[in-house]
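Apart from one protein chain that is not included, each protein chain of the complex appears where it belongs.
Going in written order, the chains are labelled A and B, and every chain counts its residues from 1.
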Amino acid sequence: MASEQRLIVMAGTDERDLTRLAEYEAIDGYSALQKARGMTPQAVIDDVIASELRGRGGAFFPTGRKWSFVPKPEQNPNPHYVVVNADESEPGSFKDNEIMSRVPHRFLEGCLIAAHAIESKNVFVYIRGEYTGPYEILLAALKELEGRPDLRGDVTIVLHRGAGAYICGEETALLESLEGKRGQPRTKPPFPAGQGLYASPTVVNNVETLATLPPIIEMGGAEYAKLGVPDSRGTRVVSISGHVERPGNYEIENGTSLRELIYDLGGGIPGGRDLKAVIPGGSSTVILKGDEIDVGYDFNSLLKLNTAMGSAGVVALDDRCCMVQLGIRISEFYEHESCGKCTPCREGTRWMTQILRRLESGEALQSELDLLLDVCDRINGKCLCPLGETAAVAVASYVEKFRGEFSAHVEQGGCPFGDASPLHDVLAPVAMGGHLPSAVPV
Amino acid sequence: MSATETVTLTIDGVAVEVPKGTGLVEAALAAGIEIPVFCYEPRLGPAVGACRMCLCQIEPGPPKPQAACTLTAQDGMVVRTALTSAVAADAQNATLEFILVNHPLDCPVCDKGGECPLQDLTFRYGPGNTRMTFPKRTFEKPIPVSPLIALDRERCILCYRCTRFSEGVAEDGQLVAVDRGAGTMIATFGDEPYRAPFSGNVIELCPVGALTSTTYRFEARPWEILDVPTVCGMCPVGCNVNATTREGNVKRILSRNHPEVDDGWLCDKGRFSYAHLHAEDRVCDPILRVRRRGFEEVSWERALDEAERLLREANGRIVTALSGSETIEEAYALGKLLRRGLGAHTAFFPEESSDALDAFRVPLSAIRDADVVAVLGDAPVVERAPIVELWIKEARRRGARVLYELDEEAVRGAETAILVWCGPGGHGGATVAVLAQRLGLSGAFYIPETANGRGVCDAWSCSDDAESASPDPIGLLIVSGDEAAANPDVRALAEKAERVLVISMFQGLAAGWADLVLPGTSYLERDGTYINLEGRVQRLRRTVIPPVPDELAWISKLAERFDVELSPYPALVFEEVSAIAFGGIPFGEIGERSPLPAATGASAQIELGEADGPAVDGGLRLVRYRPLFSGPAVERVHELDFQRPQPEAELSEEDARSLGVRNGEEITIRSNGTSVRLRARLSRELRPGVVRVSDDFAGELKPAVEISK
Partner (left out) sequence: MSTYYEEVQEIKAQYPDGRSAALPALRLAQEKHGYLSPEALRECADALGTTPALCEAVASFYDMLHLAPTGRHIVEVCTNVSCALVGAQQVLESFEQELGIRAGETTDDGEVTLRPIECLGGCGWATVVSIDHHYRTHVKPADVPAIVQELRSGE
């Protein structure tokens, strides 16, 4: 596969300012919507099934199939809702940020296509609270759309801003938050398709998933399915960050090799350093060692290495980085973002952080390494939602793949890298206690 | 009737057949297997799956263990609990280890010790030692959540039972979880207390010692206590309770779930009022007015002589003012003594009572399953019969339409419609029965003001059948019980009576106006029966020996002096009443959870009383009500002081809108030259045209009022 971008979602951005409706229409924007509206809702769903599009939010669930679980209005007369997951908060991912900022109309067009497919009149875009920039751009785009009843039809789109909580990216937590509650995940079943927002039929889709719909409808599902590799069709907007020369978002065909992503598109490791490790799909994925990058960036290839594309956030780490420090910072993140509903995640992520800090400081015994793995194991598979589980799996993978380095911390009574590692002594929000003044920090 | 559909599943190798829709926890119980739980409590709504204590291996399903509490039994399901699955056992052990990471393990000084699910489950499934290498999270403790409830955050395992109760059952929104992750804490708003009528339930819901009762703290260990099953006597609902006693003292009141009556909830009045047994002004010896010298305590022998003398001297010109809190047996005994022995037939009842509604008798739990619930009468249900309010709330959550104004079309159109009458104009249920008949209702309730008004009235009328006359002047007024003693109408009668005999628990209520005070007892000290607002006959059990002889004991002694045969044993007295009024059911068969007698056929004719409430043109109609937290017993429990009503006036949302009044704004309510200033509280539980204020703040206001900002 060629190490170049393939612009489908981002098509046209290289030449035009597509934030403006006129510019977007100049490249046939919203024609896919008109085409979809000429089709029956079922035909749209079928075409999306044919495209083999799978969700870009992280779980990679087939989009058309998800829609087909939504009861028809005659089966469930409650209003149907399209809820957009624009809460992008996974460390390493910033693709939805760029998609909303640069192709807001394509994204809104996708929302309207999805609304048509599941016969919904209400779209709620849950956009993370920190994204002021994208919010303002979307708001402006929405204003333009308001003036165009021919495009908007009888669908209302409401932008709903989050207020700072990673867990609200989990779809049921997002729904709780959208209902005005604390963003704690719900147990599944029932699934949102049947009982989602206000206990009504609901589809939750990621920004990129929706922004991919116009091109799919335009070219036809079958045509789209020719892109990419089996089980991972089409393109993906990949966020590349960390130790690369040219960090940024790149839209690639699925299956492009990770090495090309890092070395060609990303421009390689700065300062001619060695690549030590790669987080392939955002902080919640199993880490890859520097020599494991000759792998296609697609579902099946990564699965063979026990990892995943996740939210497509590729983070490269060079040879100065301490993996215990990485573990601390990631564990601190999950501890801070744990919603606190289920026991293993709430207590376990905090415990993980504590052990990792002891390891880094050299106080830990060798047995605590196995204790750490055991704590991870006891979190994994026991939680209510994937947050706790992915925290455990990700951190456990650092230990498993860099065990020698972890042991060295015990043996040397401290960190072999010390402050040479860029992750040394980074201040994380959780280290400052909760954000309520009355919470007692430890 | 079609048989309920069932499913068959296997739990730890045991096959069980259960009705479709049964939760796995209950299905396992049916197979004799325990799936341990903390957060699971079906009365709190759908399972939340938070604590992860119930993890089991379940097929079909993902390979990882699943939260059994969130699943329902399916045909062919294979469930393996910790008993037969290493995966489940490991998961449960893991959950306990995680819970204990930050739990202080201060069991020796914890009130919950000995009756603590966490302790029990740790014993059964938990890790034997700790693998922690860092300090536990600590919190300031204990924190008063209110004068009634203490919170120890270190012990909290964040099962969210208490907050789910507050938000989803009581709907008071006072007790919440704040912050998130490992920093999550249970809290009220700022320093404000958890002020709500049902707050105490969270103590019982808490599966550990995090929420404890301030009045029970450090009072007893579970192995020293004795629970006595009885019925609450504080309101007409008659919640089933256990009185925890230690060495002859009531230490706390717990619910004893009657699923048709209370569903396991209690109001704070019922839960915390028991301290009135030890009121400072409790009357322990009879008190006699002695000419010129005032009052003096006398022996029981002397007191009975005096009582006999008063009775004889009155020459039949006796009026008995009843409280509605006497047991059926007491009321019957009084009636028999006075009516048969002295021909004194006149009684003053605190309220009207009628059997007209027996034709529409359904259990309170039927409210939950109704499609339409019409709540009429304008007085706040929660203040009179708090648990009924919880049933109504649950009905609403389940999708029922709750009407506060009679919408006949909606009522007739509903498959099951239930009427709840609370307020003036119900005529003891008679008017309500007329309505119920006319509208073809599935069930109807009339909420009286007293706990056993109906029982007392029935018992009195069973005791003799002569007509009553109105003696004038009254030779002797007998005031039976504290509610009667506190009743201004009774006080007015006393002014007109030559002599007054008061039966009272409290000196403060009886002293000064009685010629003779005989010590009274509390519902917690009596054996006997009550009839609740459903028409259910329930057993009161003596939970502790009172410091004074109970009423039945001395009434029967007195009866002897008038040649009236009266047993001092409630069982025997009940049998006399029962033969007349309750179809002869024996005392012993009432049982701990008494059944509701079947509805009787509709009364041939129901006499309609006068129209309800005074008509008010133009302005609004003021409904004043007696607040829940009031009355002689409550006033003697200082921990309950903070629950007294707030200076508020309830307005319907519509009236508020047309007056331009917002929730929380100060308003002036005016009538006939007087006015009060109160905070407005918008209520969707009020029909337009009515404003509601508790007696505490209604001042001199008349029924017709005007409101301005």
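Keep in mind that, in the parts below, a residue touches a chain if its C-beta (ideal position, glycine included) is under 8 Å from a C-beta of that chain, and two chains touch if they have at least 3 such contacts.
Source: prediction; values computed, not measured.
Checked against the full complex, the candidates A:Q5, A:T63, A:S93 or A:S397 give a single residue touching the omitted chain, namely A:S93.
Annotation: of A:K66, A:R182, A:R350 or A:R378, A:R182 touches the absent chain (contact as defined above). Contact with the undisplayed chain is limited, among B:E17, B:D90, B:D172 or B:D369, to B:D172. Check A:V82, A:I118 or A:V315 against the missing chain and you find that the one touching it is A:V315.
Residues of chain B in contact with the chain left out of this view: 163, 167, 172-180, 187-190, 192, 662-664, 682. Across the interface with the omitted chain, chain A contributes residues 79, 88-94, 96-97, 122, 128-133, 158, 160-166, 177-183, 198, 239-243, 247-249, 279, 283, 313, 315, 317, 321, 326, 329-330, 333, 336-337, 339, 422-429, 432, 435-437.
Just so we're on the same page, only the chains that are shown with their structure count from here on.
Averaging C-alpha coordinates per chain places the centre of chain A 51 Å away from that of chain B. Residues 165, 167, 182, 186-187, 335-344, 346-351, 354-355, 358, 364, 368, 371, 378-379, 381-384, 430, 433-436, 438-440, 442 of chain A are the ones touching chain B in the complex.
On chain B, the positions that touch chain A within their shared complex are 47-53, 55, 64-65, 67, 70, 90-91, 94-95, 97-99, 101-102, 131-135, 137-140, 157-158, 160, 177-185.
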